[in-house]
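Report on one structure; see the data block that follows.
All protein chains of the complex are present and in place, except for one that has been dropped.
Entry: chain A
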């Protein structure tokens, strides 16, 4: 097939988009549609699989193949899609309730297997579709309809689960930053294995401004650290600040102060197999640190669907059985001739016999 040139319009479906006005999902979809249009992959090879929640309506708004499944199970359904046809480009659209609560088991096991899926995790730290209950990523003490006196539990940090499940790819992005989003989605699409992208997404109705302290453009320079592979971990209005390692721990330093030079600033290596530093970067939070964005981890690891195909191919190279007739007649069989009365064994007669 000749490579097709697509525009963003080719990926929009005829369905009316019904997210709330001002929802962060609009910008995410925009960035994803741009990314897909630019990948040079035939449109029919995209399969977008979602679970349940606001974000999971996503497939209906795309003109690709899409499957809106059941709560929490998108990663498992998508795994089946990829195994059935490994040539497909499979995306999982999920939220913090869908992936971290009811679908937590599928989330970690999919990552552990490293099936080639792109999981886009919309993290708004709230249940929006059921109208405002706390989620597994809501902060301790968070007040909601189901926690009027504040929650008494700690949240999951999605990146920690990815590392804990031996993930090969983790990135973090912001809904409203389309440029950052596109760069990250492209990297996720390119990565072979399970790519998890956490997007800090704003729910205008039930959790408006939850990420503001981080995402507000006013503080962007001071509070966001955009990581790029092979580049020093710098931030600040003039890129005057950076991360250094001191006594085995990350620390923010100012270049020129206390003898710190540019050479002392850590250089980001997303491909390092040892996840320790990636985990430290994932853990950074305000006010001591900026919050890390960009591709934090992207390492090569065996990919489940590739291994599955290879294993079948390897077995088939030396196979003795090539079809069902041969299988059925293999091993211990015996002939009955002469003593048979020609009548089937069963009564009533079975269809086949």
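To be clear about the criterion, a residue touches a chain if its C-beta (ideal position, glycine included) is under 8 Å from a C-beta of that chain, and two chains touch if they have at least 3 such contacts; residues count from 1.
Heads up, the rule we're going with is that contacts and distances are computed from a predicted model.
Only one chain is not pictured, and the protein name UniProt records for it, out of "Zinc-finger domain-containing protein", "ABC transporter permease", "2-oxoacid:acceptor oxidoreductase subunit alpha" or "Fe-S cluster assembly ATP-binding protein", is "2-oxoacid:acceptor oxidoreductase subunit alpha". One of A:66, A:128, A:181 or A:242 touches the chain omitted from the figure, and that residue is A:66.
Considering A:213, A:286 or A:321, the position touching the chain not shown turns out to be A:321 (whole complex). Which of A:178, A:205 or A:308 touches the hidden chain is settled by the complete complex: it is A:308. With the whole complex as reference, residues 13-15, 42-47, 49-50, 52, 59-60, 62-70, 73, 76-85, 87-88, 105-106, 109, 308, 311-312, 315-316, 319-325, 327-329, 331-353 of chain A touch the missing chain.
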